[in-house]
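First comes the structure, then the notes that go with it.
Here the complex is missing one protein chain, while the rest keep their positions.
Lettered A, B and C in written order, each chain numbered from 1.
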Amino acid sequence: MLKRILLIVSMVLLALILLPLLEGLGEQTHVSSLAEYYLSSGADDLNSPNLVTSVVVTYRGLDTLGEVTVLFAAAAGIMLAFKGLKMDEKEREKTQGPSELLASGASLLFPILFIFGIYIFTHGHLSPGGGFQGGVVIASAALLLLLSGVIPGVSHLMTSLLEALAGASYVAIGLLGLYLAAGFLDPRFLPRGEWSGIFSAGAIPVIYSLVGIKVGSELSAVLNAMISKGGEK
Amino acid sequence: MTQLLYILAFVVMAIGLWGILSRRHLIRMIIGFSILDTGIHILLVAIGYRKGGTAPILDEALSKGEALMNAVDPVPSALVLTAIVIGLAVTALMLSFAVRMVQNNPTMNADEHKELKW
Amino acid sequence: MVTPIVIIAAALAMAFLLPVLEKAGKGLIKTLSLLVLAGFFAASLSWVAQILQTGAIISQTAGFKAPVSINLSVSMMEATGLAVIYLVALLSGAFQIFVKKAVWQGKELSLYFALILGLSGLVMTRDLFNLFVFMEITSISLYGLLVSGRDERRFEGGFKYMIAGGLSSAFYLIGVAFLYRETGQLNLDIIVAQSGQANLYLPLLLLTIGILIELKPFPANGWALDVYESADPGTGAVISAMNTTALILVFMKLMPLLQAFGSGIVYAALIIAGLTFFLANLAGIRQTSGRRMLGYSSLAQTGLILFVLLSPSAGLSEERGLSIIASMLRLDTIEVIALALLINHALAKSALFWLTEFLKKDALHKSSEEGDYRGNRGWLIPAGMAVLALTALPPFPGFWAKWAVITSFGAAGNIGGIAVILIGSLLEVYYLFRWFIRTQAHGEDGGDVIAPQVPEDFAPEAAPAPAGLTIKPAWQIFAPALSIIILTSLGLAWAFLSLSGGQELLLLPLAALALYALFDLIALPFAVKNILAMAGLGGYAYLIYGELNNMTLIFGAVFIAGSLVQLFLLFNKRDKRSGLLPFLVMMILSLGNLLVFKSSLGFFFSWEMMTVSSFFLVIRGRQASRASLRYIMFSLAGAFMIMYALADGFRGPLTGLVFAIGLLIKMGAIGFHIWLPGAYAEAEDEVSTFLSSVLSKAGLFILFITAGIYGQTFFPGAGNAFLASIDINAILGWIGVITALAGAMMALFQEDIKYTLAYSSMGQIGYMILAFSIQSHLGWVTALYLAVTHLLFKGLLFMAIAGVIMRTGTRLMYQMGGLIKKMPISFISVLLAIIALSGVPPLTGFGGKWLLYSSLMEKGWYLHAGLAMFSSGVAFLYLFRLIHTIFLGQPKTGMFENIKEAPIWGLIPQAIFMMVIMGFSMFPSLLIKPLQAAVEMVYPAAAEGVAWQGSTVLSSLGYWNGSAVMYVTMGVFLIPLAWLMIVNGRIQKVKQFNIVFAAERPYKPETTHYAYNFFSHYQKALGFLVEVRAERFWTMIRKSTDALGGLVRRIYSGNAQTYAFHIIIFVILFHLLAGGTF
Partner (left out) sequence: MIYIVAVLGIVIAVSAVFALYTGKILSAIIASGAVSLVASLIYILAGAPDVAMTEASIGSALTTVVFLIAWRRISRIVATSTEKEDKNA
């Protein structure tokens, strides 16, 4: 009980410390000086209608590369953690035996979801969404197959190969930007293309697609590890 | 609207923090983190928001000229995007560690996972 | 040219591709990884070269200039810091790949590269949000690496780590969000340039807290300890060395921002850093897990580096090496200091972590259970050097950095800062050395372990032969060995820069250490090594001879010539004795260097070298673990006091007092003496003589020359009326006389002969202090006279006793007896020595006593004189026992029948000393005249009325003619002796232990020996005087420190939520310290 009171007191103190952050915040009508640049020149710089994508993939491309790495590292960590985990017999039995209905539904839904995922990351520079969202959709398609028992597991070789290739290509494109254009991750070594066209905005759609593939395969592998790993090793 | 978003962000963050600090169940602690993350995301969106702002995606409705006047700040959006993905990574890793902890010592109570101390 | 961005790309590519390349072959990825890591290190070095020419290297990304896009910048601080990180990364990678083959596969390596990428990004990026991303990469890949451990508790530790990491990134992110809101920018440089803007206190507070939590500040650091304890040692090394280094560089990067906007935050961080350093060390002394202890040390060192960085006055030092390096690298002095501390910590700590991989148990080593690591030099040498480096002893970079910091603080009058650093360091010395000493202790060595659970009547069973530790193959320790070698070379380079201004001579002890270690390595026969050592000492004496004046010449003779003679003793030994000569020669040369230093740094450097080398001599004893721990603790406590006084430049009111106490500790004066008997007695028999007769004079010498420099009043308490009113000399006089008395009394009741001699040395030092404190011509001559003669007779005694112990195999006096017939020459030298020591005519001791009483009378210290005389009486008693129980009486039946005289090599140095004693006894002027000349510079003789008539000394109280005294006394002795010889033949011989006719069989036969508990009757009468009060006092100090440490560490309850709560408390505390309100 004493602990609870201490906790409440310290939370109140913390809130009191941070309260001034909320003071004097009126309705904001202007954007920051940095945003002004993006909003006014971003479209001309990169020829991508979705300015968030421009910021994510190019201006702050290093963040995104880092983000991909974070996901990658987490996936590796999770797979390592689950590798040593034993699944006992009972648990294994319960995971067996998919229902017929679920299986056929999943097989039907899978291609739709898959294509939708691809759509999302290839149109990241035109509409909301991008590599991460598309990758998640693809992973959920894989998850569907896994849960319904249509496939016993996602091929580790395939996912790791896809993931590695996509990741390495991402880095390679970054380096191409460094040597062919003005800097690392500069997408302008590919043609600007037509405004609002799918092949526009230089390498942005390529990068987002690679991100999509990488995230999709990575997350599929993680989900696979969490669901079915253990026991074999 | 801006104030509302800020207040919401702080309330959600506080709830999340409270969850981390006071709920003993491992899963609930992790849920607390997830809520705290959501609060931070709301905060970032609030910072990027401008009165009556629209999405910074240029199309027929939003020309290049108008973007400067009407679109919301794209930077915080980009930051949130990154933060969400990182949040997922941390949450998933926490969960997998929790699974292994429970495997070593089958209880969900964080108080009882005290093999290391002093 | 490899730009910073290419490193990022390469690390990423490696991380992504390694799991796939693994399919092509495990050897391939391992080779590739090492090549790339080596490439990183090379790249960072090339940046250093480039930055010297062109300035900071800046990489823009995405083809736009910052702040539109993210930029990376590497200036000199970052380049050198990265070089450290990449170096450890290379070594650590190699260690993991080769030693942990089974565990480290593609996934782990790939995580490792992700980690290196994250650390590089942390150091390079100038964008605050990008910093967050790299922070997350770092943390997450570390979490992943934690999985690959063995300890089942690692998940619990990792979970706590994640809780802390999650909270820290939450705070950081909120801070960045509001910073962006207030400034509209994320780029560090732009934000700093916009100074004078809106109130950024809260955003910066959150930002700083986010970074600081990762740096494990008190009290928000319990999680870190759990991680260190449960993680694989390799991962522990990575966290402690690489992660911490990168985060400190991040903090340095943010400092301009903090300084521009809020000095309160800087101040709060300073306080927190100091607290962390101090409290982590305090809690560290209670650790039983080696890795957790190393963890506490890591927290402390991180705190120290931050503390130094944030202290406003830390960069003021004008130390020569520091200025040279700073101008060479174009860094601020404070940056060089921070860099040195970083390198020192990173390399030494990672080496220790790697070495714990080979320990059988992660516990404070108890040798009977876990093996004796003494036999394994491959483990022992790197571990010992790493401990020396961490405790900032020379020649490692930490020593120079710490000296620079302390002297800077002294120059700025920051006494509090000095106190925090030195007291905290002493605690760290305690637990690190205790750990090291215990790992190498002999199986039969009870030692001083913190294991109070052992019941009183615990009898250790016959320990099984220690299996010892096996590092097979030996190259497995290449990583720690290499990192220590690099660290040592850096330290040596700095030493050279610092001392190259005319003090190169001071480097000789290190050269000697290296040279004689090499001789050990190539297994030269010991006799050859010993001849080389003697030649070396001779050469050294020749080198420094020109620089000596009257006073230093006398001590030079004591230190160098005294040692040279005693080296003969070592020819006795036929086995290899590796490690003995390197440290012995190093110690003697360091002592010699005390005579010729030219700066306070030069002095302190030599002083610490002397401490280090003598410590390694003490620890060689078979049961010396407790003694060596005490020795190093007291020595360093004394050294730290001296350091404080030097840094303060003898300006402050307390300085003189502190300095004097520092020297008194080193001399083993009463109250501080508890290290002395153990150190002198438990060292190897041949080493004890050097310690007792030579090393013990170092403190006295410094006392003389500082008193000479600072005048007769001896360190007045300038500016403080109270301190000025204290007559330090009077205090010193009492300390001296009480030390003399206590030393003699305690010597009286020892059964172990070496302890008797050790306590006797303590008593003799007491006389020297007393004589010094008289502060007159005669007093000083007396002190010097005692010093020289003590060298002679104590050397003689220890050498003779070494022979006896060698032949009898025991140190207990009641087990000996009747050796006069077996070892007649040893008998004569002991007899001579005790006559000289006890101060009866005709030998030199008489002169010493005569001078002492004369000078005391002259001063009017009659009580002192009385007490001194009383102690002489006591001394006579124990000396009588010495000769009586060892040489007289009858030999024990069956035990010593076949004993021979000590080997010739033991007798030669004894003969030399005997001749010198006889010479000085016959012609005291030979000795006293040079001593008078030495004292002349402070106390001219004319004023005092000591005069000479031929070789007869005249003082106000009478005269002393050595030759005459000699002839008379010899005559008095020779006549009864002749008579005794005549009647001797008629004595009936009785066997010892003729007690079988008694009714009962004694329980302990030795208690019936007449020599057992020889002075029990005196003990009844006088024992209360020697009750071990000092022992009790220091035990109480140790126990209360222990208890305090226990109290501090109680807050680390092991509960993840409590740790999270600590973080909240930390935030509130930090806010309050920064001057914030609610």
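Criterion: contacts are C-beta pairs under 8 Å (C-beta built on N, C-alpha and C of every residue); 3 or more make two chains touch, one makes a residue touch a chain.
Computed from a predicted model, the values in this text were never measured in an experiment.
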Visible chains that the absent chain touches, using the contact criterion stated earlier: A, B
Sole contact to the chain not displayed, among A:Ala35, A:Leu143 or A:Ala164: A:Leu143
Touch with the omitted chain, as defined above, among A:Gln133, A:Ser160, A:Ser200 or A:Ser217: A:Gln133
Contacts of chain B with the absent chain, listed as residue ranges: 1, 4-5, 7-8, 11-12, 15-16, 18-19, 23, 25-28, 30-32, 34-35, 37-38, 41-42, 45-46, 48-50, 53-57, 71-72, 76-77, 80-81, 84-85, 87-88, 91-92, 95-96, 98-99, 102-103, 106-108
Absent chain, residues of chain A that touch it: 50, 52-53, 56, 85, 88, 90-91, 128-130, 132-133, 136-137, 139-140, 143, 219, 223, 226-227
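FYI, only the chains that are shown with their structure count from here on.
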Pair joined by the larger number of C-beta contacts - B-C, A-B: A-B
Greatest separation from chain B - chain, by CA centre: C
Multi-partner residues of chain B (each touching 2 or more other chains): 17, 21-22, 75, 79, 82, 86, 89-90, 93, 97, 100
Set of chain A residues in contact with two or more other chains: 7, 11, 14, 18, 32, 34-35, 38, 59-60, 63, 66-67, 70, 73-74, 77, 81, 84
Of chain B, residues touching chain A in the complex: 1-3, 6-7, 10, 14, 17-18, 21-22, 48-51, 55-59, 64, 67-68, 71-75, 77-79, 81-82, 85-86, 88-90, 92-93, 96-97, 99-100, 103
Residues of chain C touching chain A in the complex: 5-6, 8-9, 12-13, 15-17, 19-20, 23, 59-64, 67-70, 107-108, 110-111, 114, 117-118, 121, 125, 127, 129-130, 133-134, 136-137, 140-141, 143-145, 147-148, 155, 178, 180-181, 183-186, 202-203, 206, 1061, 1064-1065, 1067-1068, 1071, 1076, 1078
Sites on chain C touched by chain B in the complex: 129, 133, 136, 140, 143-144, 152-153, 155-160, 162-163, 165-167, 169-170, 173-174, 177-178, 180-181, 186, 222, 225-226, 229-230, 286, 1049-1050, 1052-1057, 1060-1061, 1064
